[in-house]
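What you see is the complex with one protein chain gone and the rest in place.
And now, chain A:
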Amino acid sequence: MAKIIVVTSGKGGVGKTTSAAAIATGLALRGKKTVVIDFDVGLRNLDLIMGCERRVVYDLVNVIQGEAGLAQALIRDKRVDNLHILPASQTRDKDALTPEGVEKVLETLSGDFDYILCDSPAGIERGAQLAMYFADEAIVVTNPEVSSVRDSDRILGLLAAKTRRAERGEDPVKEHLLITRYNPERVDYGDMLTLEDIREILAIDLIGLIPESEAVLRASNQGIPVVHDQKSDAGLAYADTVSRLLGEEVPLRFHEIQKKGLLSRMFGGGRR
């Protein structure tokens, strides 16, 4: 039985898809059979971040509506064994998703994979609710910024009320906080919320902290999940996050201002 993890946030543009792609890739690199599903029907992005946009033939909606088999729609990742992508449809809208259809897809995948990552669309409407409904765990992606924190808070409320686990009275969905785009210098200036502020308001376990990094944008545009870039701080931070997801204790890093060495100060070495 696969573990179903939803990557969600409420707010858009905080790094859900980047995180879903990086974490799915990280899990596969650790030998876990992983599939990542794009639930953002109509605004297909995950395939771009994963660099498989030219290989999309069938999508989630085709499978749900019986126009294609699951095996036809799943795309095997070129870089990592054990990793598959189920893309979203670009031409349909979120009404094409049905709870029964999603349940059937997840059930079928559950037998073949260790982890199923559901990349949720932004918002709290149907698409986001269906992405979270069957989840066992949730990664709530939050930026150090008040509106993002409030939207994450709203999503946490929905996770506690509008999921299958909540409705059946089972153990609640396990919630993890993933802070992205964290910039210790700007936190220090008071431009950004501190790690402690966010943890205090959301009151859930921190699974990772991803520093603001040029590597993320570069990775997105190249279609190579940033976790492959083990020279970058963001890549390492995602690898740490995956380790914590697998139950390992890893100390937090990149949350404090790094003292710049003389050379990097002279040559203006940015965060890479």
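Just so it is clear, contacts are C-beta pairs under 8 Å (C-beta built on N, C-alpha and C of every residue); 3 or more make two chains touch, one makes a residue touch a chain; residues count from 1.
Going forward, contacts and distances are computed from a predicted model.
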{"item": "Listed names \"ABC transporter permease\", \"Fe-S cluster assembly ATPase SufC\", \"Sulfite reductase, dissimilatory-type subunit gamma\" or \"Probable septum site-determining protein MinC\", matching UniProt entry of the absent chain", "value": "\"Probable septum site-determining protein MinC\""}
{"item": "Residue touching the undisplayed chain, where the options are A:53, A:112 or A:153", "value": "A:153"}
{"item": "Full-complex contact with the absent chain, from A:57, A:161 or A:217", "value": "A:161"}
{"item": "Among A:57, A:71 or A:203, the residue in touch with the chain that has been omitted", "value": "A:203"}
{"item": "Missing-chain contacts mapped onto chain A", "value": "124, 150-151, 153-154, 156-158, 160-161, 200-203"}
